[in-house]
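All protein chains of the complex are present and in place, except for one that has been dropped.
Our next item is chain A:
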Amino acid sequence: MAKHRTTQEVNAGSMADIAFLLLIFFLVTASIETDSGLNRMLPQKNQEAVADIKERNLFEISINNADEIMANREVIQLEVLRKGVTEFIDNGGSNCEYCLGNGTDELSEHPGKAIISIKTERNTSYPVYVSVQNEILGAYNHLRDRESLRLFGVPLEEMELEYYKEETNEERKQLLKEHIEVIREMYPQKILEPETVKN
């Protein structure tokens, strides 16, 4: 009875079908999330109007119903906005030893005093508003990165990434936090958004 029998191979053809069904189910129910964007903080609800801003410390950006952008009383294109904002913040009028601007009288005295205001109208389109926000953030990020590279040798973003990582130990985190705060203190983001009147 020692007859050698070759074992029958199991037909695995339907396995592929099952796997395909599962795959299609996941393709239908799942989506790749778009999960990145511009972070902003809204002001507190009971904040009083800021008094006494010198005109040179205020960079006014308005976007009208036709999506035209006006910055400091001049109609400009979006492409030059970032440069304008950078020059305004980094002007270094009085006692800013790390600023690289020329220190003209029209632009901000100090990055800490520089305030940017964005005015929109009710029919301004949202993408243009996002673009303007993006350009302002871009200007700040550029300046912060520059100082971060100069003082600590790494861009700010890298420090932030390391700070939020789970495996970074407490001591390192403390140090990074201090560094990040130094940079943020050098170029604080002050962006105002006055409410518009109905039109």
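Operating definition for what follows: a contact is a pair of C-beta atoms (placed from the backbone, for glycine too) under 8 Å apart; a residue touches a chain by one contact, two chains touch by 3 or more; residues count from 1.
We adopt the following convention: contacts and distances are computed from a predicted model.
Its UniProt record calls the unshown chain "Biopolymer transporter ExbD", which is the correct pick from "Biopolymer transporter ExbD", "Methyl-accepting chemotaxis protein", "Nitrogenase iron-molybdenum cofactor biosynthesis protein NifE" or "Indolepyruvate oxidoreductase subunit beta".
Note on the undisplayed chain: of the listed residues A:Thr29, A:Asn95 or A:Asn169, the one touching it is A:Thr29.
Summary of contacts with the chain left out: across A:Asp67, A:Glu87 or A:Glu158, the touching residue is A:Asp67. Residues of chain A that touch the chain left out of the display are 12-13, 15-16, 18-20, 22-23, 26-27, 29-45, 63, 67, 78-79, 120-131, 133-135, 137-138, 141, 193, 195-196.
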